[in-house]
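Have a look at this one.
One protein chain is absent from this view; the other protein chains keep their places.
A, B and C are the chain letters, set down in written order, and residue numbers restart from 1 in every chain.
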């Protein structure tokens, strides 16, 4: 079964808007933080992946907003790698208020592997193996 | 049939990331610009709607990224209001490179009507009528 | 003498630009984080200050960029409250790469106290006392 990782962050003033809550596009940045943290927990940071010539570009993003996040709230992002194929990966996210436990949003992103010339490529075997392990796939 | 509006913008340096292309969350901001422009074309600006006590909060956002946008590119956002119900509206977006015509992304957002206390409310009749007209619904 | 506080953060992908380094406006957000952390360390969070009706609005900001910050770098923001007057406060910041120790930027911001109607006001005595204590002023 897929292992999930958990990251906490505090809402920045810069992330709020005049409605008094977090502007909706910032949740995608929080997903990026959750994903980065998840990949790092697998033993190779995303920075190292890029240095090795493999980039993961977001090809699809879906977010459902359930309750607002507010300035200075402590937020918990739970990230799960739910699917790994030869050229793409899917992450799912559950974003909570870490203090009240309230579920604020759920999201998923599909990312495709690109080489330095931004062409879609197969994930190299070593990176694929780490991602498969993260996703709990049988390897 | 739903009428679509078209807005042009130029990619800001601040919107790019180290991959050399526009960071994916900014497309949601471009959708906001398209939506604002669409509402204004209906004869009442979103600013006026908020001043009248009605806010539209994003409840769901979906984006499919097809080709990258780059610094200084001229971008065209085509916005269509595809559904209006008593308490919610759905907008769809097609984002192109305005010079080459290439389709860069498609997106949709579902927004719910809130009052000043952030409670879900029915759209007031006058605002509903304008939105219905924008959506091409028979009124 | 003024006491300084220290905050660590990790550079987000979203904060980089096509030059491959952090886009310069984000340093002001990092200063905000340092300032928030500094105020919290004084015993009353900025969120509580706002709830009590006092806002601190940035009236002046100055940044000197000395070396670039890069994706995934661990950053340390040192914040000092260097001046408190009846209606304004000045914070100074030193931003380092936390791993190499390299100084990346120095900054200062002047903030004025506003009430809920956004009028410049005197800092209430209790808030002033906390800030004076942070600044190491004789009280």
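Note that in this section a contact is a pair of C-beta atoms (placed from the backbone, for glycine too) under 8 Å apart; a residue touches a chain by one contact, two chains touch by 3 or more.
Computed from a prediction, not measured in an experiment: that's the story for all the values here.
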For chain A, the residues touching the chain missing from this view: 13-14, 16-18, 20-21, 23, 25, 71
Chain B, residues in touch with the chain not shown (by the definition above): 12-14, 29, 32-33, 36, 45-47, 71-72
In chain C, positions touching the absent partner: 19, 21, 24-26, 28-29, 55, 57-65, 68, 118
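Note that only the chains that are shown with their structure count from here on.
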Interchain centroid distance [CA atoms averaged], chain A/chain C, Å: 28
Multi-chain contact sites of chain B, meaning residues that touch two or more partners: 21, 25
